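Only one protein chain is missing from this complex, and each of the others stays in its spot.
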Amino acid sequence: MKWLKDARREVAPPRAHWRTVLHEVIFEADTPLGKVFDVLLIVSILVSVIAVMLDSIGAVQSHYGSLLYGIEWLFTIIFTVEYLLRLMCVGRPLKYAISFYGVVDLLAIIPTYVSLFLPGSQYLLVIRILRILRIFRILKLVPYLGEARLLIKALRASSHKITVFIYTVITLVVIFGSLMYVIEGGANGFTSIPRSIYWAIVTLTTVGYGDISPQTVLGQTLASMVMLLGYAIIAVPTGIVTVEMSRTFGRKVSTQACPECSAEGHDPDARHCKFCGAML
Amino acid sequence: MKWLKDARREVAPPRAHWRTVLHEVIFEADTPLGKVFDVLLIVSILVSVIAVMLDSIGAVQSHYGSLLYGIEWLFTIIFTVEYLLRLMCVGRPLKYAISFYGVVDLLAIIPTYVSLFLPGSQYLLVIRILRILRIFRILKLVPYLGEARLLIKALRASSHKITVFIYTVITLVVIFGSLMYVIEGGANGFTSIPRSIYWAIVTLTTVGYGDISPQTVLGQTLASMVMLLGYAIIAVPTGIVTVEMSRTFGRKVSTQACPECSAEGHDPDARHCKFCGAML
Amino acid sequence: MKWLKDARREVAPPRAHWRTVLHEVIFEADTPLGKVFDVLLIVSILVSVIAVMLDSIGAVQSHYGSLLYGIEWLFTIIFTVEYLLRLMCVGRPLKYAISFYGVVDLLAIIPTYVSLFLPGSQYLLVIRILRILRIFRILKLVPYLGEARLLIKALRASSHKITVFIYTVITLVVIFGSLMYVIEGGANGFTSIPRSIYWAIVTLTTVGYGDISPQTVLGQTLASMVMLLGYAIIAVPTGIVTVEMSRTFGRKVSTQACPECSAEGHDPDARHCKFCGAML
Partner (left out) sequence: MKWLKDARREVAPPRAHWRTVLHEVIFEADTPLGKVFDVLLIVSILVSVIAVMLDSIGAVQSHYGSLLYGIEWLFTIIFTVEYLLRLMCVGRPLKYAISFYGVVDLLAIIPTYVSLFLPGSQYLLVIRILRILRIFRILKLVPYLGEARLLIKALRASSHKITVFIYTVITLVVIFGSLMYVIEGGANGFTSIPRSIYWAIVTLTTVGYGDISPQTVLGQTLASMVMLLGYAIIAVPTGIVTVEMSRTFGRKVSTQACPECSAEGHDPDARHCKFCGAML
């Protein structure tokens, strides 16, 4: 297939030389310059995310506020230029713009500009952390990508069952929340049905903040049931995902039959039949 | 089997034409009118449940109380008429009335009438959310129904083991709760055995509100044991359900019945009936 | 084997007739009188446990204290007589006395007598709830007993791995607890190493009361690591138990080979070979 791809690349309409070079530097990590660019990019992302986090701490902000403000704008401008360059040197700009990475790259620069009109929104710059995902491609962490793909495949295969489970959980918390609202009432913190549903979620998921907790005997009895239910039904998504993973990751067995004795079930790396010794 | 069902349908006593049409509109979703009816029904249910939730919020209630009261009665009357129509146009009214959907449909209108005598009970109208279950039938979400049936089958198959597990958990919380009552006493919040059992459930299920927590060294030691126990035995229901699911989802059984003895449950690779030996 | 057992029973030394009758009534549930006795026993146990629980509630105690005190002594005397009768009519009294049920039966009457010297110990009477375990034998809940035995077998098979896991968890909470004691210190609630270890258990098991929680940045960072660790390693006991259960409950396949075609893998209920149709 590789020659086909190469051939197609050759017959592609010739692009300006600088665009090809730029594409190689920005999008690929095979050339030394491309590697340098990628490492610089990841360092920039990390520094910029840490700057946003530090900026949110009162004590740090009052001392280094202007410095962090400068860093924020510096990186925003750098990332904006980078975004525009990516748009320019890529073959189909629109396709990149609506791809996952394209959207993340855009989201990573917008908050700074929006913060001029809407103070506080610059903290959403932490979305830049998603850009780090490129690290997997850059560091050639192919095995990790493969594992991630397997995980996503397993989760997708079980999505129908998970949907049914989530629907059941939502129905349960709505009904239990409303019951608790009627039983406990506003005096004990269950001031409205939505808030009681929030309590039901806190309890069913076994988080248990304790900011709202039942005070009446009937309420505590019902709460006990919700807890035991939450404790038991965690087994359902776990079971679903485990079974699906066990199917997805399953041990590969060669489908090849022995030409001599027709025995099957050989390992993929077997060169001889394990029963009669014939060449496979 | 299908021709048998068709035949039975044909020999059924003829019903008044308007009842047949009504039945098709209300109970089925194949005709355009039936679809419109179902969509309207689901929108009504959602609007009515949201109205009940909003009504429970103090600030909303004081501003739009009378409007929400009107909405509540409007939908109650609509659903009452719908319920009566369902009773009238269905073949066997009693069978529908005691079916799951029939009971839910009735429960979805009763609270409003009861609230005339017993204020507060109108919040139980959220039970209407169960009516939404029809959405699966209407939107022809057959794959979801199939998955739900598999999940229920797996849970039912493990019900004996789950019962043993729940009995063990209840015994544990009764004994640990009483021990903590004796150790900690009322001064530290363990004011009675039932309340201490409530604490034991909160702790064993790893919810951990913190509204009651042990203060003495002996109490904290025992609490640590309860926590580690709760942390470890969550593995038991998870294991039970996972194994059962792996069996339910995994094992493929041929749907073929033996032409001789009509026995079912043959393996997909079977060529002969395993009971009578006839060719399949 | 059954005839062997019957034979052994016949050659057993003859016992006094009243002891045999008593044994049948008290220990067995096959005769009508035996059944009546068992049902009365279970009702007595339940009533007596509920009385102990009610007695622990302040408001109930102040109104019905003397009544509950009377009930407690009544049942204690009944159970004492029953215990003595069991000792008398059983073949080997010592063996019964040190058996699980014998010990539970004794523990179920001791607290009342001890409470004469040591007030408060009567609440330990809830241990009577363990006597209810007889219900499984009485109601002939054999399938439940079978499931319980399977569960215990699976847990016992994984006991070595579980021991290693618990040892690891204990080592982790000791080290993390001590680190937090050094980092946070007494001012933030970490007043001693044992108390900090208690905190580590509360956190690692994801119970999270919140009665002690880290206040410093370093403490919160370490706490985050403990939480993520606790969240991830719950997978270990779950995995161990699931794998062991899957092995214990595993689908039974007959080991019988077909006499005609030597095919294997037949179901245990198969009477004919599923490949060639020959009688098995």
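Here the chain labels run A, B and C in written order, and each chain numbers its own residues starting at 1.
Throughout what follows, a contact is a pair of C-beta atoms (placed from the backbone, for glycine too) under 8 Å apart; a residue touches a chain by one contact, two chains touch by 3 or more.
This structure is a prediction, so every number in the text was calculated from the model and none was measured.
Remark: the omitted chain is touched by one listed residue; of B:102, B:208 or B:230 this is B:208.
Looking at A:22, A:90, A:164 or A:202, the residue that reaches the missing chain in the full complex is A:202. Counting over the whole complex, chain C has residues 160-161, 163-165, 171, 174-175, 178-179, 181-182, 186, 191-194, 203, 206-210, 213, 217, 220-221, 223-224, 227-228, 230-232, 234-236, 238-240, 242-243, 246-247 touching the chain that is not drawn.
By the touch definition given at the top, chain B reaches the unshown chain through residues 206-210, 238, 242. Against the chain not displayed here, chain A makes contact via residues 49, 52-53, 56-58, 120-121, 123-124, 126-127, 129-130, 132, 143-144, 147-148, 150-151, 154-155, 162, 166, 169, 194-195, 197-198, 201-202, 204-211, 230, 234, 237-238, 240-242, 244-246, 249, 251, 266-267, 269-279.
Convention: only the chains that are shown with their structure count from here on.
The most distant chain from chain C is A, comparing centres defined as mean Cα coordinates.
Interface repeat of A-B: among A-C or B-C, over half of the contact pairs recur, by residue number, only in B-C. Rounded to a whole number, the gap between the C-alpha centres of chain B and chain C is 30 angstrom.
Distance between chain A and chain C, defined via averaged C-alpha coordinates, is recorded as 42 Å.
In chain B, the residues touching two or more other chains are 194, 206-210, 230, 234, 238, 240, 242, 246.
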